[in-house]
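Here's a structure for you.
What you see is the complex with one protein chain gone and the rest in place.
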Amino acid sequence: MNFDFSDDEKMVQDQIHRYLNDNCDFSRFRSVLEGNEPYSEQVWQGLAEMGVQGTAISSEYGGVEAGYLTLCLAAKEMGAHLAPVPFSTSVYLFAEALARYGSQAQKEKWLPLIASGQVKGTIAVSETLEEARADNIATSFKDDQVSGSKLVVPQGMVADVAIVLARKSDALTLAIVELEGVSRTPVEMVDPTMATSTLVFDNSAAEELGECSDGWDALADVHNRAAVLIAFEQIGGAEKALEMAVDYAKERFAFGRPIGSFQALKHMMADMYVALKLAESNCYYAAWALQNDSVDFALAAATARVSATQAFQLCSRDNIQVHGGMGFTWEFDCHLYYRRSNYLTLMLGGLATWEDKLIGALPAADAA
Amino acid sequence: MNFDFSDDEKMVQDQIHRYLNDNCDFSRFRSVLEGNEPYSEQVWQGLAEMGVQGTAISSEYGGVEAGYLTLCLAAKEMGAHLAPVPFSTSVYLFAEALARYGSQAQKEKWLPLIASGQVKGTIAVSETLEEARADNIATSFKDDQVSGSKLVVPQGMVADVAIVLARKSDALTLAIVELEGVSRTPVEMVDPTMATSTLVFDNSAAEELGECSDGWDALADVHNRAAVLIAFEQIGGAEKALEMAVDYAKERFAFGRPIGSFQALKHMMADMYVALKLAESNCYYAAWALQNDSVDFALAAATARVSATQAFQLCSRDNIQVHGGMGFTWEFDCHLYYRRSNYLTLMLGGLATWEDKLIGALPAADAA
Amino acid sequence: MDFSDTKEEAVFREEVQAWIKGNAPEYLYEPLSTSGFGSTRTGDYDPLAEAKKWQKKKADAGWACIQWPSEYGGRGATPIQSVIWNQEEGVYGSLSRTFIIGQGMCAPTMMAYASEEQKQRYLPKLASGEEVWCQLFSEPHGGSDLAGLRTRAEKDGDDWVINGQKIWTSGAHYSDFGILITRTDPDVPKHKGLTMFFLDMRSEGVDIVPIKQANGDSGFNEVYFDNVRIPDVQRLGEVGEGWKVSLTTLMNERLAIGGSIATGFPEIKALVDELRVASGSAIEDSAVRSKLADWYAKSAGLQNTASRAISALSKGETPGPENSIGKLVAGGMMQDIAKFALDLQGLPGAIMDPEIASGSARLQAMLMRSPAVRIEGGTDQILRNIISERVLGLPEDMRADKGLPFNKIPTGN
Partner (left out) sequence: MDFSDTKEEAVFREEVQAWIKGNAPEYLYEPLSTSGFGSTRTGDYDPLAEAKKWQKKKADAGWACIQWPSEYGGRGATPIQSVIWNQEEGVYGSLSRTFIIGQGMCAPTMMAYASEEQKQRYLPKLASGEEVWCQLFSEPHGGSDLAGLRTRAEKDGDDWVINGQKIWTSGAHYSDFGILITRTDPDVPKHKGLTMFFLDMRSEGVDIVPIKQANGDSGFNEVYFDNVRIPDVQRLGEVGEGWKVSLTTLMNERLAIGGSIATGFPEIKALVDELRVASGSAIEDSAVRSKLADWYAKSAGLQNTASRAISALSKGETPGPENSIGKLVAGGMMQDIAKFALDLQGLPGAIMDPEIASGSARLQAMLMRSPAVRIEGGTDQILRNIISERVLGLPEDMRADKGLPFNKIPTGN
């Protein structure tokens, strides 16, 4: 037994950390937030030069093949730095869907492009104002074309290609659609750096994922994998939000003493720490389960997702509270984490959905 | 508009308060708790001499006819003093069932006996380890006899007579059964002063409540009425538990200062106060709705029940926390409120049941 | 106890209803009803102009600030009449948000401390909305420590000269006057060296800079004072008594009674009545019902608590610090409700564009706005201090600044 990341894995994390520290401060996020650019091309390229997009992609397809444990640590850094790039949609969703359900030819075509950062991918699911379910998907796949409209696609404004959940006669399937020529309209979302859009497909050329027999099940599987990686983004963000709160509470004085000496704030931060620590430990286990295709992977993924969602929501929210009025200004960075946490909470389906999945994955005999 | 109790009502409350202060300190509760007597005969008689059992009973049936607003304040005092007498089962449940669903003859027979305290009543519902539902009641009513067994009957060890929920061919009904000769076994419960027992009826003589057409609906109605009165007991208890906590926190020193000067404890008590205040205000409204048969009575009752349950649970629980280790000794009185609060929480069905009733009673168009 | 109208109250209510029916700007009903949190939507109309128009109309007919004496622009109404007015004014009442600080906080201070001549000059125009007032209390270094303010006022002849900076001044950019608390003596303990004034917001040396908030709104301002001169006759209360004067202002902040505090309950109820989730209709889902019931109970509890405060008020009692619970409960509740509601919708819940998703956009606005509710006008933590010390009588926390001259209090710098 060894419940920690290896030194090699930590070294890669450290490189990414240093790169982002030097090249991706909050001004990047704000530039995208304020609409100056749809994403940070420069950070995207910098990451590509380091091969980060290809961390878990097999070397056969041009990846670094450093494994999911390393990708998890990379994700944590992306979350901590709020990197405004389409990393999660390209790497956790598009590439994973390809790797799991693509044909050999499809993998050979797309994975190298993702690994090198030349292509940015996403996945297009929701069509209505309700959470996506098998029964509210109407987009059709027929004769290698898709038609229909997707309401909210993360990074839809930026992506070059998407996996689209579509109806093929009675069942659902996943199809690859290149987005050039597909109509896109930006949608105002709580975190504008996620470059969310509506996509309208009108007999757009599409190719079914080669190994996908049931689109809904495949999507659930891809979501489980992405959930672990996004959970690492969430704990990365939560850790930074807590750090911001602690730093501010040490420096800021009121009533003649640092506000961090008041129990009300100390205990609030202690609770943030507790939530973070539990989530972090669940993420560690889920990372191992992901890397090793463990039999309890679905449970581990849902557990990491639920606790990381709670931790990031709590830490990003109470970071504002510790900062008081200043925490609610546009100028301070607290709201950046609050925005991101709220987006990530909803991105793969809400908390209730994941709670339900978690219980569904629990063995009937007790598993605690 | 006038959202307060009248001076007359408050005067009656004050009399009961003074009587219980002088005659019903915790030694009474402990005497029952430790099994020396099943209830406090002396307090019961004292209350009867003041006519408290007959507060809301019509003068036609020997009551004081002081109205439900007055009875609510009486209930608050019973809750505050943890009076170990079968008041709630006799007055809120048995007498209300009679008054609402009894025939004229039944009212004439029983209400004067309840009002004078000569007879102690209860209601017998649950038969299984699950919450009582229309589909898990098997006790039968046939030919003016009931047969079957009730698992947990509050004050079953003490009561002279019970309203019994029983199955009459297809439907449920409520029947009056005198308990002399009915087999009773005490059941160990979280609050032993509620003298809970199993009752086994074996062709016991019974008389159907004259005006009861559907036993389940009638029970729900009686429970709604009792819920308001028990909610007053709950806020009475919550207020005392908070008071105990505040007093202790002012006197007890640690680290060279009163523990009540630490924010962690101050804010805990502030939250107790908030829960109590909200519950108290909802109880006020429900008292008015009960007295006036208001159209929104069911909603008002469920609202008072939900918030009073939450307030008493919180206050009785965190009163222990404020007291620290001493709060967890048998010798200190904190556990008396904790025990009572846990019993009252479950007595008319759990919180989830009342939350469900509350939403069921909300108009579809918004009613906030 | 009686939650219904008395005969007199019913008559008054009818009179109010009739006037509102005949005079309210019905073309604003729709946008006002769907306003986001912390903002007042008036569709294609200018919000300030519409607010002033409605206020003036009310004033002309005797329906502005109805509890004020008639000589200052009111009609000497009772607290209960005021509740009835608020209930009937309903959604149009949100237009008056512009005047809340002035009418609710500055006016009581003026009534208590200004000269009769000043009251006659300023209060009627404040009531009618012709002049807007703001309150200049908070400072960047102060935060919850309101009395730790640093803006200086120095006597110079018959004037005082003001230098310093205020923050979180709501509506400063469209205000005509303001009440201002300053430090006149830094050598005494912090509560003792303060003095209150009112001033013309167009005085030379006043510089107003809007603050952009985390949710993108900007209703607040920073206000800089660079040698601003205020005549001594505009002093409110004695020199060094500013803290006492400010308490009048702040006490009145808590008197915003009438159950009007937003909790988010109507919004989530409306959402779940319509929404479908995996198990079917959201309102039938037991997790939804449980949460909703708790929120309804809290929301009803706040309304009923407000009703009791009105009873106390109408008996001549002063509502006490127990009314601090309103914002404390509502702020946290709003945040929880928004989070839960959006969660039921998955990714579409993150939409902020009301054109695409009016329901979730409103709840997203609430989620983005709610952190401010837990901070502004007393943080959750300060409110719990107030409840525990002033209601429950618990001892105060240890104080690092106790008895120290202001300029000797540690600041961390």
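Labels for the chains are A, B and C, by order of writing; each one numbers its residues from 1.
Quick note on the criterion: a contact is a pair of C-beta atoms (placed from the backbone, for glycine too) under 8 Å apart; a residue touches a chain by one contact, two chains touch by 3 or more.
Keep in mind that what you see is a predicted model, and the values were worked out from it rather than measured.
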item: Which of A:150, A:167, A:225 or A:257 contacts the chain that the document leaves out; value: A:257
item: Among A:232, A:288, A:312 or A:338, residue touching the chain not depicted; value: A:288
item: Residue of C:285, C:322 or C:336 in touch with the missing chain, whole complex considered; value: C:285
item: Absent-chain contact - pick from C:48, C:111, C:356 or C:400; value: C:400
item: Touch list for chain B against the chain that is not drawn; value: 125-126, 128-133, 151-152, 154, 187-191, 196, 251-259, 262, 264-265, 313, 317, 320-321, 324-332, 334-335, 338, 342-343, 345-347, 349-353, 356
item: Interface residues of chain C (partner: the chain not displayed); value: 279, 285-290, 397-398, 400
item: Touching residues on chain A - with respect to the absent chain; value: 1-6, 69, 242, 246, 249-250, 257-258, 260-263, 266-267, 269-271, 273-274, 277-279, 281-282, 284-285, 287-288, 291, 294, 302-303, 306-307, 310, 352, 354-356, 358-359, 362, 364, 366-368
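The criterion applied here is as follows: only the chains that are shown with their structure count from here on.
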item: Gap in Å, rounded to a whole number, between the CA centres of chain C and chain A; value: 39
item: Geometric centre distance via CA averages, chain B-chain A, whole Å; value: 51
item: For chain A, residues contacting two or more additional chains; value: 262, 264
item: Sequence positions of chain C contacting 2 or more other chains; value: 381, 384, 397
